[in-house]
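Read the structure below first, then the notes.
Shown here: the complex without one of its protein chains, the others still in place.
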Amino acid sequence: MVAALLALTLLQSIDSAPPHHAPRTIAIDERLAADAGIRLGDRIVLSSTPDGLGDTVIVSALVRRRADPSEVARADYRVRMHLDELQSLIGYGDRVDRFAVATRDSASTPSAIRAINAAAFGFQAFASREIAVETSRTFLVVSRFHRAIGVITIVASAIFLLCIMLLKVDERRRDVAALRLIGISARSIVRSVMVEAALVAGVGSLAGVGIGWLASLLINWHYRAVYRTPLAFAVVTPGIVALAVALSLALGLAAGFLAAQRLVHVPALELLTGRRERRVDAAAVPNA
Amino acid sequence: MSDAEPLLVARDLHRDYHMGDERVHAVRGVSLEIARGDSVAIVGPSGCGKSTLLNLLGGIDHPTSGAVTIDGERIDLMRDRDATRFRLRHIGFVFQRFYLMPALTAIENVELPMAEARAPRGARVERARELLTYVGLAGRHDHRPAQLSGGEQQRVAIARALANRPQLVLADEPTGELDARTGAEMIGLLGRVNADGTTVVVVTHDEDLARAAKRVVHMRDGVVVDDRRQDGR
Partner (left out) sequence: MLFRLAWATLTRHRARTLLAMLGVAVSAAMLLDMVMLSSGMRVSFRSLLLSRGFQLRIAPKGTLPFDTDATIPDASGVTRTLRAVPGVATISPVLGGQLHVEVNGRAITSVALGVDPRVQGDYEVLAGRSPAAPNEFVASDDFLRASGVRLGDTVSAAAGFDPQLRSYAGQRRLVLVGRARFLYMPAEQKSVALPIPTLQAMRGSDAEDRASLFMVRVSPGANVDTILHRVETALPRVSVVSTETAMRQVDERLSYFRQLAVILGAVSLGVGFLLVTTLVTVSVNERLGEIVVMRALGVVRGRIVQQIVLEGVAIMVIGALVGLGLGLGTARYLNSILAAFPGLPAAIDFFVFEPRDAWAALGMLTVAGIVAGIYPSWRGASLPIAVTLREEAVG
């Protein structure tokens, strides 16, 4: 029936035709009012077919629809009227599409469902939570998709970080060699590289949080305008920030560690000269 | 240009640098003529401007004032692209630190200038082999610089400098990073290069290398203080 509502056609406003009886009142959603230029108090003709006779009604209320994510992509219009009037208008008889039932308390819901289903024929009762899960399936799919993209991005970032750290550490191979030659331990060098990597990753991730927050503002502004909804499309929560920063730090530290480890395992002299020396055993050298 | 005319003429060369707030006069009014087939050693204490002078003579640096003519061409007035092309065909460089391409083998390093001069592959490979044999590295064609000793690397550098049959070879401290024995070998090699007709100008601290040259130019504080022949001419 709700779906049938969407097939209703609003005909022209009638300002001058005298009513046969006191016109009924309806409520329309603000999107319909804005798009069709309908104001409070306007008289319109409501019909179930495009060229049907229909009923004259008065718009007595404008309604803002609840921000329902499952309906955000649908650009349909909504009209609210008394049940019996709609049943009469569309020839539905004594039928409805669904009932919404409120129980005294949540504890009595399961027994109410059982009782209804035992007596029901041709319909079934569900808890609201079950319906919510069903209608949320779209968003579960979108969430999984976003998560998959997120994982790919993390993998790409990890490789990128490792490559950059490798380059940066390689750039300073002579400095590292000189430090090793004057007695600084490999461990100290690795630690210093990791501190640097952590700082870079930390500052970078904070910058990334800032960019992400700004991007979320932009996303919400854009899609709220596109879908004409107050829904939030992107939300930056403390948990998300903590996860992003922790992940960046972990990846940065790992990249720094791997890059530094690679370098400190090369003999210092080889780092300095670029020449790989072959070690010669004394036993292999004649007359040694 | 006849053989009687000098190959290289430098007139009143000046080169100034800015080091912070200070203005350094690295070369002050140096004039020089170098004949074809000559070998010249430019000597002097550190910081006297000899390497700067060599760079000016080779066209890899521009004088603040003055002129440099090689084989009748004013190289100080050339645009970068023309000066580069001129160096490719007329001048060979040998550096103290060799500066071979570490990713290329010995023979590929020698081929590099010939490839740039669009020599056909067959011809340049053959010439590269010849040059490596000439400098005493017949069996080391496929070795990378990291697999060669300092002396061997410098030989490859000399072979590279001779790739396009330049009229002039400029060497900046060619024995600077070599031990005495290897240095002596290098002196001998450069002598052979000169004997075969190439004009050689070296900048050096090495007294033996200076003694081996036919002419020695002494510099101090950016000026030539002495210029004498050692070959009795």
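Letters A and B mark the chains in the order given here, with residues in each chain numbered from 1 onward.
Please note the rule applied: a residue touches a chain if its C-beta (ideal position, glycine included) is under 8 Å from a C-beta of that chain, and two chains touch if they have at least 3 such contacts.
All values reported here derive from a predicted model rather than from experimental measurement.
Visitor: Where the complex has a chain not shown, which of A:80, A:114, A:129 or A:262 is the residue touching it?
Guide: Selected residue, touching the omitted chain: A:262.
Visitor: Please pick, from A:152, A:181 or A:243, the residue that touches the omitted chain in the full complex.
Guide: Answer from the full complex: A:152 touches the omitted chain.
Visitor: Of B:108, B:130 or B:227, which one is in contact with the hidden chain?
Guide: Of these options, the touching residue for the absent chain is B:108.
Visitor: Extract the touching residues of subunit A with respect to the undisplayed chain.
Guide: On the side of subunit A, residues 3-4, 6-7, 9, 49-51, 73, 75, 121-123, 134, 137-138, 141, 144-145, 148-149, 152-153, 155-156, 159-160, 162-164, 166-168, 170-171, 223, 226, 262 touch the unshown chain.
Visitor: Residues of subunit B in contact with the chain that isn't shown?
Guide: 51-52, 55, 58, 60-61, 80-81, 84-89, 91, 93, 95-97, 99, 101-104, 108, 111-113, 115-117, 160, 164
Going forward, only the chains that are shown with their structure count from here on.
Visitor: With chain centres taken as the means of their Cα atoms, state the distance from subunit A to subunit B in Å.
Guide: Computed from C-alpha means, the inter-chain centre distance equals 67 Å.
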